[in-house]
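All remarks here apply to the structure that follows.
Every protein chain but one is kept in place in this view of the complex.
So, chain A:
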Amino acid sequence: MCQVDEDYGRDIRSADFLSISKQCVKCKVHTPAVLLRVGDPYCRGCFHEYFIHKFRAMLGKNRIIFPGERVYSFNFYYLNHSVVSVNSVYSICRSPGTLGCVGRPFIMLNGALIGRSLEDRHKTNTNIRVLFESTGFPFHIVPLEQVSAPSYFHKCIFLFTTVLLIVYCKLPTLVLTRPHMSGSNCASSYKVAVGKFDQNKSCAIQPSCQQKEPVDVSKVHTVQLQQLVTSVKTHTAREELLNMLRQHLLLHMARIEGYSKLMLGDNCTRLAVKLLSNISLGRGSQTALDTGFSDSRYGDVIAVRPMRDYSAKEIAYYNHLFNVPYVFISGLDSKDSIQRLTESFVTKLQTAFPSTVRTIYRSAYILHLLLCMPQSLMMLLCLCKLEAVELKTLLCYSCQLTIKDMVSGKGAVAGLVFFIGL
């Protein structure tokens, strides 16, 4: 299990903790069940209230999710292992006063990439389905190979090939894109939405409970995806490539399903790791977007991170205390990647200096959010804003590193070109 995130179960009700605190700091009546910080013991009920209030406050403060809005949410991918749980977000979304936004959990499976057998993957799939069906939420399971569903796959592979062609054959192809234009998202339309929502409370949009079957992916696609991934020489670049594919697929799915908001489950611990690994990968300029509350670089789809103020510890406590069910999915084994190194570095430092995560996370607050100007160009690979000097190479600094790690030479590019039939 991902250590940074979940290793707090044993702290709960540990002997010395109970001896320190006799009463909940909030209601001063009940026996505490969790100790968030030293001197801050909460009882079960008060913790639940605190947890939900925090979520509501985050959404209310930022006014990005409109009342009654349908939201696509993607919560679970970790570098080493994924923990899929019916996370707090969904129960919160349904609780009174959270503006009734409707989340549709979105689960991405990448079993194919780590060479797991078909039955094995089928089993995971079933487990997840059972898990989500029990909650009554509409959900959506998509295998990562969906990246290789004909139209989408081609778009993605085309992208990579174009980049490779530019790098190795110096072809002047344009790999830049412009963000899709979005409708007005200003404060006044927020007010209108609140008003509408209040009027129609009784008939708030009820999500239909049907689950979309995962698109049948052909064996060919699986093989193609595997080949693309194995063309990457280093674990660091492989993680980068996967992250980009996930990002593209998420965005693509949100668009074809007509969602304008994408909720990401990043908590503060995860964001601290993200910030530091971005720095290590040469992605400094992108860090503000990658760690901020909202990310509007795509134009028509806005990604939000409502869980960003929660520590992994708080989430683990919540999941533990309220028996939030989960399923494990093993991920890529990438021990010697920069992303994994950063993760274990933060974990280690957090143990030695308990304020580490909060401090790094505070850094993210100071970062300036580059305004998403419709005219500005985005790099198609990682969807970042290009720094001016990089326009010549058409690749952002960090993507150049990834591409360098990707192929052994022109031969591989030729192979890829042939293979896609461009």
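Note that contacts are C-beta pairs under 8 Å (C-beta built on N, C-alpha and C of every residue); 3 or more make two chains touch, one makes a residue touch a chain; residues count from 1.
One rule holds in what follows: contacts and distances are computed from a predicted model.
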Listed names "Methyltransferase small domain-containing protein", "RING-14 protein-like protein", "Cytoplasmic tRNA 2-thiolation protein 1" or "Electron transfer flavoprotein subunit beta", with the criterion being the UniProt name of the chain not displayed: "Cytoplasmic tRNA 2-thiolation protein 1"
Identified contact with the non-displayed chain, of A:Thr124, A:Asn267 or A:Thr287: A:Thr287
Where the missing chain touches chain A, by residue: 234, 236, 275-276, 278-285, 287-288, 336-338, 341, 345, 348-349, 352-353, 356, 359-360, 362-363, 366-370, 387, 397-398, 401
